[in-house]
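Every protein chain but one is kept in place in this view of the complex.
Up next is subunit A:
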Amino acid sequence: MDPTISVSKGVFVFKNGATRAGKKAKTHKRKRPDSSAVNSLLGEEVVRQPFYEEYSQAWSQVSGHIDDLQQRTYARTLEQLVAFVVAQGERTGADKDEVLPTAALLTGINQPDHLSQFEAFTQRLHAKRAARVCVLQSRDCATVKTAVETMVFGLVEDNLAVGADVEESEEEDVVERDSKRLRRSQCTLKQLRSWYANNKGAEGSSCQLVVILPDFECFSASVLQDFILILSAHCGSLPFVLVLGVATAMSAVHGTLPYHVSSKIRLQVFQTQAAPVGLNEMLDRVLLSPKYAFHLSGKAFKFLTHIFLYYDFSIHGFIQGFKFCLMEHFFAGNSFALCTDYSRALGRIKHLSHDDMESIRRLPSFRPYVEQINDCKRIIAVLTDDDYLKKKLPQLLRDCMLHFLLFRSALEFLTELVGDLPRHPLGKLHRELYVNCMNKPIAATPEYKECWQMLGFLSKDEFVGKVTRCLDRTEQFLAEEISPLELGGACVDGMRPQLQAIRQALDDVAKGTTVSPETAGTMRPNAPNLAQVTSRHELQAQLLQRSKEDKDRAQPPATALQKTLQLIETHLVRGHLRALQDAPPIHELFVFSDIATVRRNIIGAPRAALHTALNNPHFYMQCRCCELQDQSQLVSTLPDLSVVYKLHLECGRMINLFDWLQAFRSVVIGGEQDGGVENAAQEQIDPQIQARFTRAVAELQFLGYIKMSKRKTDHATRLTW
């Protein structure tokens, strides 16, 4: 063939709008099936299962609740921001000349979470039809050119999206025409200005152009400076408003922008809620809400909060982790479909199969239940007869659910009681106390004893005030959160008499004070001094001393006080705040505690996984040839890469390639023929072995374990330790 022909051959794309139309049709088509079948990823057989139904219901409830809560927490800041943006439109022409109105939103670290905030902000602005919004990511803004183009494109397109949503049929033609006209390289400010002039009349005069930079810190300083200068230069003709998402602090803004730039903007600072505060709120309102039947065990709960507080501050990550726990819990089987409202669970019992019943029987907490039955026949019936167990189940479920409600109410009481003690031995937040109470019998822990001791040292007035507050709060909690629930009435009935008893005991304490007024007189002036004592030991010593001094006089109220504490302990702490191991039978249906699975699945440990794979390939391959008795054992049947890796672990920083090769050969050959290794060293190395070795070393280098040294010939450097 003539070689020059290929030059004239080519494929040319003719853009004639056909592709766009096709794409549009496709998106329309895709939308419709989406709405009918919610989850196409899982097969029908999974989706139909009762446990899946319960799971999806529980998840949609929780996520709806969380969304609602987040919307409300964002709302205040967002309202301010929106008001700020709208106010810019009403400014008079005189003072907006060349000065760019800017809002700095201090978001706190963890930037992925913030995108959702900015999305909510965009939606609000769209809802008010007050502005065109463009979210400008730092990855789009490597140079001023791309930044401006992305911004203009975003602003113009944003308008289209809104228009298409609201009045689809009317604006469709306009949309088509506009988008056809728009190419990326045409997106200049000139274009934007003419576009704005054209559309301004239609959109109303107070339409702002909002540019959002969600990750201020990631922008390169020079691009940002030029970008701001350009925007401010156009401020007179185009109503720009800049919104910066600042993750650290205002000093970052002032550090990035020099005087001649910062004097071109008018900065207003907005503060959002700190992430830990948001998390605490979410935990208190949603995850610890008595509404839901699903509970996390203390350890799982602590594990998730630990990731949040120690690693990433990501609320989104936390929610996903929680969702994973939820999935894992329900996926264990259909018997877990009972983890729902009481009445729904009763309905579910009928449909349980034999296997489901067996899985219930295998629950660890079922055994104590069986053991406490005295009657031999009934034991056999429980263990073998499904129908008998089904009859028994409602009572068990009810006990279990009631236990959690009571647990939650008692937790409310305890939080108020010990939350503000000095140094918070048990923790001051719901979540800390929840974890403590779930994990072990709390009454036996030294922290608990310390708390009780401190409570015992309180003056009468303080003590009475405190316990009254606790009672009030618990009552309020019962009235607001518990009583609307299905089993709420039973829970309230169970709780009330105990609270009443405590109140009675408290009255006795109060009376004790009135009976011996001179005691109160001497106690009272001392009380303020105690508050000023700094260390706990000092406080303890002083209190001890004082209590010794007027032991005889303080006797009656002190005993009354002790009696009240005793009452609280027996009724609430030992009665309701039982650790998980003492919880009623079949609580496993409601509590997720398989923390090992979660840890393995949501925390990636790439280095550990690689080490395991290379050090002990059997772990992943499950082949018979590579079984090792000992981790450090070297077998010739191991993959080459694994042999090379294990040999390299024995070396220092620098590895001599020739020695390595010799070792490799001896391992590989050693398996085949034991004798004659010494003579083999002198012999020429088999090219096949050398090739295998070279390839394994190259793979090791590719994995990032070694690097060829430049300083020393024929040596490799280890990169890991």
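List of remarks:
The criterion applied here is as follows: contacts are C-beta pairs under 8 Å (C-beta built on N, C-alpha and C of every residue); 3 or more make two chains touch, one makes a residue touch a chain; residues count from 1.
Following the convention adopted for this analysis, contacts and distances are computed from a predicted model.
This complex has a chain not shown, and the name its UniProt record holds, of "Mannose-1-phosphate guanylyltransferase, putative isoform 2", "Origin recognition complex subunit 5", "V-type proton ATPase subunit D" or "Replication factor C subunit 3", is "Origin recognition complex subunit 5".
From the options A:Glu119, A:Asp226, A:Asp386 or A:Asp508, the residue with contact to the unseen chain in the full assembly is A:Asp226.
Checked against the hidden chain, the listed residues A:Ser262, A:Thr468 or A:Gln562 yield one contact partner: A:Ser262. Note that of A:Ala75, A:Ala142, A:Ala249 or A:Ala479, the residue touching the chain absent from this view is A:Ala249. Only one of A:Met282, A:Ile307, A:Leu487 or A:Ile502 touches the chain withheld from this view, namely A:Ile307. By the touch rule set out above, subunit A reaches the unshown chain at residues 99, 108-111, 143-145, 148, 188-190, 194, 215, 217-218, 226, 229-230, 233-234, 247-252, 254, 259-260, 262-263, 265-269, 274-276, 307-313, 603-608, 704, 707, 719-721.
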